[in-house]
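With one protein chain held back, the other chains of the complex are shown just where they sit.
Coming up: chain A.
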Amino acid sequence: MQDGHYASNPAWADVQPIPQDDGANPLVPIAYSREYSEAMDYFRAVSRTNEKSQRVLELTAHIIDMNPAHYTIWQYRQSLLDALKVDLEEELNFIDELAEDKAKNYQIWHHRQVVVEKLGDGSREIPFINQIIEEGSKNYHAWSYRQWVIQKFDLWKDELAYVEDNLRIDVRNNSAWNHRYFVVFSHPGHGVNQATIDREIEFAKKMIKIAPNNCSSWNYLLGVIRTTGYPVENLTPFLEDLKNGNIQSPYLLSTEIQVYEAVAKKENRSVDEKALEDISVSAGIAE
(Lines give C-alpha, C1' and ligand atoms only; values in the text may rest on other atoms or scores of the structure.)
Protein backbone atom coordinates (compact mmCIF):
# COMPACT_ATOMS: atom_id res chain seq x y z
CA MET A 1 0.00 0.00 0.00
CA GLN A 2 2.87 2.32 -0.76
CA ASP A 3 0.56 4.67 -2.61
CA GLY A 4 -2.23 4.58 -0.08
CA HIS A 5 -5.88 3.80 -0.73
CA TYR A 6 -6.57 6.16 -3.60
CA ALA A 7 -3.49 7.12 -5.65
CA SER A 8 -2.92 3.55 -6.82
CA ASN A 9 -6.60 2.71 -7.10
CA PRO A 10 -7.85 2.66 -10.73
CA ALA A 11 -11.33 3.64 -9.56
CA TRP A 12 -9.88 7.01 -8.53
CA ALA A 13 -7.49 7.49 -11.46
CA ASP A 14 -9.58 10.32 -12.91
CA VAL A 15 -9.27 12.46 -9.77
CA GLN A 16 -6.42 14.89 -9.22
CA PRO A 17 -5.95 15.19 -5.43
CA ILE A 18 -5.76 18.73 -3.97
CA PRO A 19 -3.37 19.24 -1.08
CA GLN A 20 -4.33 21.26 1.99
CA ASP A 21 -3.38 24.93 1.80
CA ASP A 22 -2.96 26.62 5.17
CA GLY A 23 -0.50 29.15 3.80
CA ALA A 24 3.21 29.28 4.55
CA ASN A 25 4.39 28.16 7.96
CA PRO A 26 0.91 27.82 9.53
CA LEU A 27 0.14 27.77 13.25
CA VAL A 28 -1.02 24.53 14.91
CA PRO A 29 -0.07 22.22 12.02
CA ILE A 30 -1.03 18.59 12.57
CA ALA A 31 1.41 15.92 11.40
CA TYR A 32 -1.34 13.95 9.67
CA SER A 33 -0.94 10.28 8.99
CA ARG A 34 -0.36 9.57 5.33
CA GLU A 35 -3.68 7.75 5.18
CA TYR A 36 -5.64 10.75 6.51
CA SER A 37 -4.00 13.39 4.40
CA GLU A 38 -4.41 11.34 1.24
CA ALA A 39 -8.10 10.78 1.91
CA MET A 40 -8.58 14.50 2.61
CA ASP A 41 -6.74 15.47 -0.59
CA TYR A 42 -9.15 13.32 -2.59
CA PHE A 43 -12.12 14.67 -0.66
CA ARG A 44 -11.11 18.25 -1.46
CA ALA A 45 -10.97 17.34 -5.13
CA VAL A 46 -14.37 15.66 -5.33
CA SER A 47 -16.14 18.19 -3.15
CA ARG A 48 -14.96 21.01 -5.42
CA THR A 49 -16.58 19.32 -8.40
CA ASN A 50 -19.56 18.53 -6.17
CA GLU A 51 -19.33 14.86 -7.07
CA LYS A 52 -22.16 12.74 -5.64
CA SER A 53 -21.25 9.10 -6.06
CA GLN A 54 -20.91 5.80 -4.27
CA ARG A 55 -17.13 6.15 -4.14
CA VAL A 56 -17.47 9.51 -2.36
CA LEU A 57 -19.90 7.94 0.11
CA GLU A 58 -17.20 5.38 0.90
CA LEU A 59 -14.57 8.09 1.09
CA THR A 60 -16.62 10.00 3.70
CA ALA A 61 -16.95 6.81 5.76
CA HIS A 62 -13.18 6.35 5.62
CA ILE A 63 -12.50 9.90 6.83
CA ILE A 64 -15.21 9.77 9.50
CA ASP A 65 -13.66 6.62 10.86
CA MET A 66 -10.35 8.47 11.29
CA ASN A 67 -11.90 11.75 12.50
CA PRO A 68 -15.57 11.56 13.52
CA ALA A 69 -15.56 15.24 14.55
CA HIS A 70 -15.15 16.41 10.96
CA TYR A 71 -18.53 18.13 10.59
CA THR A 72 -17.90 19.19 6.97
CA ILE A 73 -17.55 15.55 5.95
CA TRP A 74 -20.73 14.59 7.78
CA GLN A 75 -22.56 17.44 6.08
CA TYR A 76 -21.36 16.25 2.70
CA ARG A 77 -22.43 12.72 3.53
CA GLN A 78 -25.92 14.01 4.34
CA SER A 79 -26.15 15.55 0.90
CA LEU A 80 -25.20 12.16 -0.57
CA LEU A 81 -28.01 10.35 1.23
CA ASP A 82 -30.59 12.12 -0.92
CA ALA A 83 -28.57 12.30 -4.11
CA LEU A 84 -27.75 8.58 -4.13
CA LYS A 85 -31.02 7.45 -2.52
CA VAL A 86 -28.97 5.64 0.09
CA ASP A 87 -30.79 2.89 2.00
CA LEU A 88 -31.34 4.67 5.32
CA GLU A 89 -31.50 1.43 7.28
CA GLU A 90 -27.99 0.72 6.02
CA GLU A 91 -26.98 4.19 7.14
CA LEU A 92 -28.26 3.40 10.64
CA ASN A 93 -26.17 0.22 10.62
CA PHE A 94 -23.16 2.37 9.77
CA ILE A 95 -23.89 4.65 12.75
CA ASP A 96 -24.57 1.69 15.07
CA GLU A 97 -21.09 0.44 14.37
CA LEU A 98 -19.42 3.82 14.80
CA ALA A 99 -21.27 4.60 18.01
CA GLU A 100 -19.81 1.54 19.69
CA ASP A 101 -16.64 3.39 20.58
CA LYS A 102 -17.44 6.99 19.66
CA ALA A 103 -20.62 7.57 21.65
CA LYS A 104 -19.45 10.92 22.96
CA ASN A 105 -19.15 12.60 19.60
CA TYR A 106 -21.61 15.40 18.69
CA GLN A 107 -21.74 14.70 14.96
CA ILE A 108 -22.72 11.04 15.18
CA TRP A 109 -25.83 11.89 17.17
CA HIS A 110 -26.78 14.78 14.95
CA HIS A 111 -26.34 12.62 11.87
CA ARG A 112 -28.48 9.90 13.38
CA GLN A 113 -31.23 12.44 14.03
CA VAL A 114 -31.07 13.64 10.43
CA VAL A 115 -31.27 10.07 9.10
CA VAL A 116 -34.12 9.03 11.38
CA GLU A 117 -36.04 12.17 10.49
CA LYS A 118 -35.71 11.30 6.79
CA LEU A 119 -36.66 7.71 7.48
CA GLY A 120 -39.72 8.71 9.49
CA ASP A 121 -39.41 5.56 11.58
CA GLY A 122 -38.10 5.57 15.14
CA SER A 123 -38.52 1.89 15.90
CA ARG A 124 -34.79 1.17 16.12
CA GLU A 125 -34.02 4.17 18.27
CA ILE A 126 -35.03 3.25 21.81
CA PRO A 127 -33.13 -0.08 21.77
CA PHE A 128 -30.11 1.73 20.28
CA ILE A 129 -30.17 4.45 22.96
CA ASN A 130 -30.75 1.91 25.73
CA GLN A 131 -27.62 0.08 24.71
CA ILE A 132 -25.53 3.27 24.81
CA ILE A 133 -26.97 4.25 28.20
CA GLU A 134 -26.27 0.78 29.52
CA GLU A 135 -22.59 1.35 28.73
CA GLY A 136 -22.50 4.95 29.99
CA SER A 137 -25.46 5.72 32.19
CA LYS A 138 -24.93 9.49 32.02
CA ASN A 139 -24.13 9.83 28.30
CA TYR A 140 -25.31 13.37 27.67
CA HIS A 141 -25.91 12.95 23.95
CA ALA A 142 -27.87 9.74 24.42
CA TRP A 143 -30.27 11.25 26.95
CA SER A 144 -30.66 14.41 24.83
CA TYR A 145 -31.38 12.40 21.71
CA ARG A 146 -33.82 10.26 23.66
CA GLN A 147 -35.91 13.39 24.32
CA TRP A 148 -36.08 14.12 20.62
CA VAL A 149 -37.04 10.54 19.77
CA ILE A 150 -39.84 10.19 22.29
CA GLN A 151 -41.26 13.57 21.26
CA LYS A 152 -40.99 12.89 17.57
CA PHE A 153 -42.50 9.40 17.62
CA ASP A 154 -44.79 9.83 20.61
CA LEU A 155 -43.02 7.18 22.66
CA TRP A 156 -43.79 8.57 26.12
CA LYS A 157 -45.60 5.53 27.44
CA ASP A 158 -42.73 3.46 28.87
CA GLU A 159 -40.40 6.27 29.81
CA LEU A 160 -41.32 6.64 33.47
CA ALA A 161 -40.67 2.94 34.00
CA TYR A 162 -37.33 3.29 32.20
CA VAL A 163 -36.34 6.17 34.49
CA GLU A 164 -37.25 4.13 37.56
CA ASP A 165 -35.17 1.20 36.31
CA ASN A 166 -32.20 3.52 35.97
CA LEU A 167 -32.72 5.05 39.39
CA ARG A 168 -32.96 1.59 40.91
CA ILE A 169 -29.48 0.90 39.54
CA ASP A 170 -28.11 4.30 40.55
CA VAL A 171 -30.35 6.67 42.50
CA ARG A 172 -27.74 9.40 41.91
CA ASN A 173 -27.97 9.30 38.12
CA ASN A 174 -28.91 12.92 37.51
CA SER A 175 -29.51 12.35 33.81
CA ALA A 176 -32.28 9.93 34.75
CA TRP A 177 -33.74 12.48 37.17
CA ASN A 178 -33.69 15.14 34.46
CA HIS A 179 -35.39 12.72 32.10
CA ARG A 180 -38.09 12.12 34.68
CA TYR A 181 -38.78 15.84 34.88
CA PHE A 182 -38.94 16.03 31.11
CA VAL A 183 -41.30 13.08 30.80
CA VAL A 184 -43.65 14.27 33.52
CA PHE A 185 -43.71 17.99 32.80
CA SER A 186 -43.11 18.31 29.04
CA HIS A 187 -45.56 15.74 27.68
CA PRO A 188 -47.71 17.83 25.34
CA GLY A 189 -51.44 17.59 25.88
CA HIS A 190 -50.91 16.08 29.33
CA GLY A 191 -51.60 19.03 31.58
CA VAL A 192 -49.95 18.67 34.97
CA ASN A 193 -52.59 18.35 37.69
CA GLN A 194 -52.28 18.45 41.46
CA ALA A 195 -52.25 14.67 41.69
CA THR A 196 -49.21 14.52 39.41
CA ILE A 197 -47.39 17.16 41.43
CA ASP A 198 -48.16 15.32 44.67
CA ARG A 199 -46.99 12.04 43.15
CA GLU A 200 -43.69 13.57 42.07
CA ILE A 201 -43.09 15.19 45.44
CA GLU A 202 -43.80 11.92 47.21
CA PHE A 203 -41.46 10.10 44.83
CA ALA A 204 -38.62 12.55 45.51
CA LYS A 205 -39.21 12.30 49.27
CA LYS A 206 -39.06 8.52 49.08
CA MET A 207 -35.74 8.69 47.21
CA ILE A 208 -34.38 11.24 49.69
CA LYS A 209 -35.19 8.90 52.57
CA ILE A 210 -33.19 6.16 50.86
CA ALA A 211 -30.13 8.41 50.36
CA PRO A 212 -30.47 11.76 52.17
CA ASN A 213 -27.14 13.05 50.83
CA ASN A 214 -28.10 12.63 47.19
CA CYS A 215 -28.12 16.05 45.56
CA SER A 216 -30.15 14.85 42.56
CA SER A 217 -33.27 13.89 44.50
CA TRP A 218 -33.21 17.12 46.55
CA ASN A 219 -32.83 19.16 43.37
CA TYR A 220 -35.79 17.32 41.91
CA LEU A 221 -37.92 17.94 45.00
CA LEU A 222 -37.07 21.64 45.15
CA GLY A 223 -37.27 22.03 41.37
CA VAL A 224 -40.79 20.60 41.25
CA ILE A 225 -41.77 22.87 44.14
CA ARG A 226 -40.35 25.95 42.46
CA THR A 227 -41.70 25.35 38.99
CA THR A 228 -45.21 24.31 40.10
CA GLY A 229 -45.70 26.82 42.91
CA TYR A 230 -46.25 24.06 45.48
CA PRO A 231 -45.94 25.68 48.95
CA VAL A 232 -42.45 24.88 50.19
CA GLU A 233 -43.58 25.13 53.85
CA ASN A 234 -45.61 21.96 53.31
CA LEU A 235 -42.27 20.20 53.56
CA THR A 236 -41.96 20.98 57.26
CA PRO A 237 -43.26 17.62 58.56
CA PHE A 238 -40.98 15.76 56.14
CA LEU A 239 -37.94 17.74 57.27
CA GLU A 240 -38.87 17.21 60.94
CA ASP A 241 -39.10 13.51 60.24
CA LEU A 242 -35.62 13.41 58.78
CA LYS A 243 -34.19 15.36 61.68
CA ASN A 244 -35.86 13.06 64.19
CA GLY A 245 -34.25 10.18 62.39
CA ASN A 246 -30.86 11.81 63.06
CA ILE A 247 -30.28 12.36 59.38
CA GLN A 248 -27.38 14.69 58.61
CA SER A 249 -27.34 16.27 55.20
CA PRO A 250 -26.39 19.73 53.98
CA TYR A 251 -29.43 19.60 51.70
CA LEU A 252 -31.69 19.14 54.71
CA LEU A 253 -30.17 22.26 56.23
CA SER A 254 -30.45 24.39 53.10
CA THR A 255 -34.04 23.26 52.55
CA GLU A 256 -34.91 24.22 56.12
CA ILE A 257 -33.48 27.65 55.47
CA GLN A 258 -35.57 27.95 52.31
CA VAL A 259 -38.70 26.99 54.23
CA TYR A 260 -37.86 29.46 56.96
CA GLU A 261 -37.30 32.28 54.50
CA ALA A 262 -40.49 31.47 52.57
CA VAL A 263 -42.56 31.53 55.75
CA ALA A 264 -40.92 34.77 56.89
CA LYS A 265 -41.69 36.34 53.53
CA LYS A 266 -45.29 35.17 53.60
CA GLU A 267 -45.82 36.52 57.12
CA ASN A 268 -43.99 39.69 56.16
CA ARG A 269 -41.35 39.16 58.86
CA SER A 270 -37.73 40.03 58.31
CA VAL A 271 -35.29 37.14 58.40
CA ASP A 272 -33.83 36.72 61.87
CA GLU A 273 -30.13 35.84 61.60
CA LYS A 274 -30.25 34.21 65.02
CA ALA A 275 -32.98 31.84 63.90
CA LEU A 276 -30.95 30.87 60.84
CA GLU A 277 -28.06 30.07 63.10
CA ASP A 278 -30.30 27.90 65.26
CA ILE A 279 -31.27 25.91 62.22
CA SER A 280 -27.59 25.31 61.44
CA VAL A 281 -26.94 24.19 64.99
CA SER A 282 -29.95 21.91 65.10
CA ALA A 283 -28.89 20.37 61.81
CA GLY A 284 -25.58 19.59 63.49
CA ILE A 285 -23.62 21.26 60.74
CA ALA A 286 -22.47 24.58 62.15
CA GLU A 287 -19.30 24.54 64.22
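Here is the rule we use: contacts are C-beta pairs under 8 Å (C-beta built on N, C-alpha and C of every residue); 3 or more make two chains touch, one makes a residue touch a chain; residues count from 1.
Throughout what follows, contacts and distances are computed from a predicted model.
Q: One chain is missing here; what is its name in UniProt, given the choices "Protein farnesyltransferase subunit beta", "Small ribosomal subunit protein uS9m", "Centromere protein L" or "Ubiquitin-like protein ATG12"?
A: "Protein farnesyltransferase subunit beta"
Q: So one chain is hidden, and I want to know which residue out of A:6, A:42, A:128 or A:220 touches that hidden chain in the complete assembly.
A: Of the listed residues, the one touching the omitted chain is A:220.
Q: Please pick, from A:33, A:54 or A:234, the residue that touches the omitted chain in the full complex.
A: A:33
Q: Considering the whole complex, not just the chains shown, which residues of chain A touch the missing one?
A: Residues 20-33, 36, 44, 47, 66-72, 75, 78, 106, 109-110, 114, 137-138, 140, 143-144, 147, 169-175, 177-178, 181-182, 185-186, 210-216, 219-220, 223-224, 226-227, 248-249, 254 of chain A touch the chain that is not shown.
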